[in-house]
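Complex shown without one protein chain; remaining protein chains in place.
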Amino acid sequence: MSRLETKLPGLTLKNPIMPASGCFGFGREFSQLYDLDVLGAIMIKATTEEPRYGNPTPRVAETPAGMLNAIGLQNPGLEKVMERELPWLSQYNVPIIANVAGSQVEDYVEVARTISGSPHVQALELNISCPNVKTGGIAFGTVPETAKHLTKKVKEVSEVPVYVKLSPNVSNIVEMAKAVEDGGADGLTMINTLLGMRIDLKTGKPILANRTGGLSGPAIKPVAIRMIYEVSQQTNLPIIGMGGISTVEDIIEFYLAGADAVAIGTANFSNPYICPELIKELDEYLSANQIDHISELTGRSWSKDGKRTYYCS
Amino acid sequence: MSRLETKLPGLTLKNPIMPASGCFGFGREFSQLYDLDVLGAIMIKATTEEPRYGNPTPRVAETPAGMLNAIGLQNPGLEKVMERELPWLSQYNVPIIANVAGSQVEDYVEVARTISGSPHVQALELNISCPNVKTGGIAFGTVPETAKHLTKKVKEVSEVPVYVKLSPNVSNIVEMAKAVEDGGADGLTMINTLLGMRIDLKTGKPILANRTGGLSGPAIKPVAIRMIYEVSQQTNLPIIGMGGISTVEDIIEFYLAGADAVAIGTANFSNPYICPELIKELDEYLSANQIDHISELTGRSWSKDGKRTYYCS
Amino acid sequence: MIKKEWMTVVSQQNIAKNIYELTLQGELVQEMNEPGRFVHLKVSGQTMPLLRRPISIANIDQTNSRFTMIYRAEGEGTKLLAEKKAGDQVDVLGPLGHGFPVNEAQTGETAILVGGGIGVPPLYELSQRLNEKGVKTIHVLGFQSADVAFYEAKFAELGETYVATVDGSLGTKGFVTDAIREFNLQGDILYSCGPVVMLRALEELQLTKKGFISLEERMGCGIGACFACVCHTQNDPTGTEYRKVCSDGPVFPMGEVAL
Partner (left out) sequence: MIKKEWMTVVSQQNIAKNIYELTLQGELVQEMNEPGRFVHLKVSGQTMPLLRRPISIANIDQTNSRFTMIYRAEGEGTKLLAEKKAGDQVDVLGPLGHGFPVNEAQTGETAILVGGGIGVPPLYELSQRLNEKGVKTIHVLGFQSADVAFYEAKFAELGETYVATVDGSLGTKGFVTDAIREFNLQGDILYSCGPVVMLRALEELQLTKKGFISLEERMGCGIGACFACVCHTQNDPTGTEYRKVCSDGPVFPMGEVAL
C-alpha cells in the first residue's frame, strides 16, 4: 500500500492532493502541461444551471502574500459541463469532484441531481460560500440553519457523497460545520476565500470591478489552519483542507491541524506544476521522516494518536 | 492649517497617525527612539482592572506577510496604569486613547469609569474583540446585542468619548457597527486581529502556547479595507482604521475606503521608526499630489465628494 | 509547447524613463514561433509578489536562444524585475497565448503597426517578420512624452516611423490617431497593441479592411484556466459569449471582442 493512498467517502485517491475548484478550470489547460493522471482528484470549476459570464473585469488583484478574485462563478452551465467537460475529463484515471453552485435552493438541487448522476462524478462539493455573487451564496454560507437545510435538500437527490465547502467569513465555524453535518453532509472542504478588497490609488476606486473579492493564498493559511483545527475536533466528518498551500510543509501543517486530504488553489497560478511537484515531495517527506502513511498525521496537533478516521487500509 | 490636523470626537490630532494598542506598550520604550510628541495620538496597551500576566510563551509566531500573537492582555492593572503610566505619558503633548478590556460587563464599566476620569485620557477604545483571552472577549465582539449593551453601559460612566474596536471575526461587520452605534459609541476602531493558528512541524503542536492567536500585518489588509469600506457607508461614526498598514500608500488606501485616521500596529516591530516616518511621508504625499487636506480622501472610493464628516476646519 | 524554465539574464538596460529592456537566454526560446505572444514571469523566488507578470515578447533570437522584453518598472513586481542583473535567473512560463498572424499580410502589401506606450514592444518582432516576408511596414508609435519614448530608431530601420506624444515633446502632439490623420497614412492591414482607448479609436477609424489588436487584462493563471481575463465578444445577444485574453488572445481580429 502506498503512503499516500487515501479513502474518503465516494473517493479512492492515489494521493490526497488535488487542485481546488476555480483554479484549474475543467482540467483542459493543465492537461497540456502534465498528465492529469498523477492527481489525487480534480475539483472542477463551480457549475450552475445556466451558463454564466460572471463579473466584469478586472477580476483579480494582488495583495500581500495573497490575491483577490471576483470571477463570479463564470461557467458554461450544467448542460455543457455534462456533455462536454465531464466526458472529456473522464479520459483520465482521476476522480472528479463537481463543485455545485446556485442562487437558491432549487438551483443547487437541480444541478446536484443532474451532475451527481453523471458516471464521471465521484462526489459533489457544495459551494455555499462563494463571496462573489450578488444573490444567494452568502446566506447559505453564514447562517447555520440555512446551510443545514440546503445540505439536506441536496443530499436527498445526490447519487454521490456530498462535501460542503465552508466559508471562513463567519463568527463561528464549528457551528456551521455541525449544522451541515446535521444536514447529512458526507465531508467538509475548507476554507473558501475571505472577503477582501483593494483600492487603486491612481483611480481611487476598488481594483476589482465587483469591488470586493475573495482573498486566497498564503496570507489566509493561518485562518484555514485554525478553522480546521477547531472543526476537526468537533465533527466526525472528513476534511479536505485548503487555503494558501504552496509547500509540502504547508500540507503537513494542514494534516496536523486535522485535514484528511488537501486542495491547492492559488499556488497553481504561481507555479502551474505545483500539484505534481507536491505529490512527489510529499511522498519523499514521509519516507524521509519514516511516516508509514500520511493519515497518521491527521489531527496530531490535538490528539496524540491522530484522528485516523479515514485511514486507507 | 496643516494638511494633517484632524479632529475626531474628543481628539484634536496634529496628524492622523497613531500606534495601535498593544504594539507600543505605554510608550516608554519608543520614547527612547524618538520624541513621542510627533505622534497624532497613542493607543495604550489594553488595561484591565487587575494586573494580568497573560498567556504562556511562545506568544508570537510569524506567518506569510503577517504574524500571530496571543499576549493575553498582559498589563499592570488599572491602578498602576493610573498612577504610573498615564502621568508619565502626560509629559508628552500627545492625546492618549486608553484601550479598555475585561471579562464581563462590570469589569469594562469599572475600568472605563476610572480611566476616563484621568485628566490624561482623551478617549477610550473599547476592546470587545480580543481573541486571546478565555472568557468574555469573543461574545462581546461577535454578538450585536451583547456589544450594544456593553457600549451603552460604558457610555453611561465614561467621561470621554468612546471608540469601539471591532473584531473582523464576524459574519456581518455592518451589523456589529450599527449595534455599537445604537449603543452610543462615538467612533469605531477597526480592525482587530483575525483568529489564526500555526503548527510547528518539529513538535507537531501549535507554535503559540495559547494554540490560537490574532493575525495581524499586511496579510489582513484586504480584509480591513473591505470592512471599512462597508462600515463607513452604513454608519455615521468616524473610523480609525488599522490592519496591515506599513506604507503611506496603505494609509491612502484606508482613507479611500473610509477611514478618518489610522493606527499602526505590527509595522512598529519591523521598523520601530515607522510612525514618525509615515507622518513625514504622508505630508509629502499630500503635497506632491496637491491634496489640501487628508480628510478629502475619506470614503472617496465610494463617494465622489468623499465622506468629509470629520473635517478639521 | 508551453514550458517553465529558469532563464538567465543576458542583459538589462534602462532605455527610457522607467523603461527597461531585458534579454533572457534559455531553451524556451525555441518554442517562440510567433510575434505578439507573451511570457508570464515570476520575478522573485519568494512568496511575494505572489502572481506572475505577463510581458510581451519583443524580439526573438533563436540562434542564440535569446529573447528580449521591454517593460515599464512601475509596481512591486516590475520594480523587482528591474533589479535583475546579467547572470541572475528568472522563472519564465511561456510562450503563452496567440500572437499576431503574419500570414494575414501578403507580400507586397502595406501593414500599419500602431503601438501605444508599453504596447509598442511586441510590434518590433512583428515588424521584422513582416519585412522578412516582403510586407512594407509603417509604424506609428504613441507615448506620453519624449522621456518615456523608446525604439523609434529601431523601428525606423524597418520602415517609415511616426511618433506622437501627448505633450508634443516628440513628433506629432496628440495621439496616434492624430499622427495617422496628419500624415494620411494608409495600408492594407492594421496591427495594433496599446491601451483600450487607443484600440477603440483605431476601430472607429476603419483605416484598413483587416486588423488585429492585442489586449491587456489582469491575469491569474495566464493559461486559460481561471477565467480572470475574459472579455465579451461583439454582437453577442446572450451576453455569455467570451474570449480569454490569455489563451484565446491576447491578439484578436478587429471586431471580434468588445472593447
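Letters A, B and C mark the chains as written, and numbering starts fresh at 1 in each.
Note that in this section contacts are C-beta pairs under 8 Å (C-beta built on N, C-alpha and C of every residue); 3 or more make two chains touch, one makes a residue touch a chain.
Keep in mind that what you see is a predicted model, and the values were worked out from it rather than measured.
A.B. asks: Which of these, C:T23, C:T47 or C:T165, touches the one chain of the complex that we don't see?
C.D. replies: C:T47
A.B. asks: Among B:S116, B:S246 or B:S295, which residue is in touch with the absent chain?
C.D. replies: Only one of B:S116, B:S246 or B:S295 touches the chain omitted from view, namely B:S246.
A.B. asks: Considering the entire assembly, which residues of chain C contact the chain that has been omitted?
C.D. replies: Within chain C, the residues that touch the unshown chain are 44, 46-48.
A.B. asks: Of the residues in chain B, which ones touch the absent chain?
C.D. replies: 22-25, 28-30, 32-33, 45, 51-54, 57-67, 69, 71, 74, 207, 217-218, 246, 266, 268-273
The rule we apply is simple: only the chains that are shown with their structure count from here on.
A.B. asks: Need the central chain here, defined by C-alpha centroid distance to the all-chain C-alpha centroid.
C.D. replies: Here the chain at the core of the arrangement is A.
A.B. asks: At what distance in angstrom does the C-alpha mean of chain C lie from that of chain B?
C.D. replies: Result: the chain centres lie 46 Å from each other.
A.B. asks: At which residue positions does chain A touch at least two other chains?
C.D. replies: 63-66, 217-218 - these are the residues of chain A that touch more than one other chain.
A.B. asks: So which stretches of chain C touch two or more other chains?
C.D. replies: Within chain C, the residues that touch at least two other chains are 47-48.
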